[in-house]
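Removed from the display is one protein chain of the complex; every other protein chain stays in position.
Then we have chain A:
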Amino acid sequence: MAKYLLLKHYRGGPAPVNEVPMEQWTPQEVSAHMRFMRDWAARLEGTGEFVDGQALSPEGTFVRHDGAGRPPVTDGPFAETKDLIAGWMVIDVETYERALEVAGELSAAPGAGGRPIQEWLEVRPFLADPPTVTE
């Protein structure tokens, strides 16, 4: 088994679907989207492949050290939403192909007009501990 981080950025889908903010969908479309996300996670829990996942608040702050004894420097929040991370999930699957398959399913969540939003999902393998047996 190998763990992967799936990052949702809410970007990259076809414009007519992706550029409609959720509050412009019909209530039924909102519900269908939410139900899809829940069912997707429940399916992976059922197969023993779901590890964890959280939705994130859209606004965040950048922070960096500013020298000893000084408060950290902060910046933002930024209006730029192109690189917004909307949430993340960790899955634990047998193969890389399975990770892609699962991410592909998630990207098909229905959006405005019931069409799949086809957003990009970033799939990042975890760096694992070195194996005990190496030969």
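As a convention for this text, a residue touches a chain if its C-beta (ideal position, glycine included) is under 8 Å from a C-beta of that chain, and two chains touch if they have at least 3 such contacts; residues count from 1.
As a convention for this text, contacts and distances are computed from a predicted model.
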Protein name (UniProt record) of the chain left out of view, among "Spore gernimation protein KC", "ABC transporter permease", "Purine-binding chemotaxis protein CheW" or "RNA polymerase sigma factor": "RNA polymerase sigma factor"
Interface with the unshown chain - residue positions in chain A: 21-27, 29-31, 34-35, 38, 55, 57-59
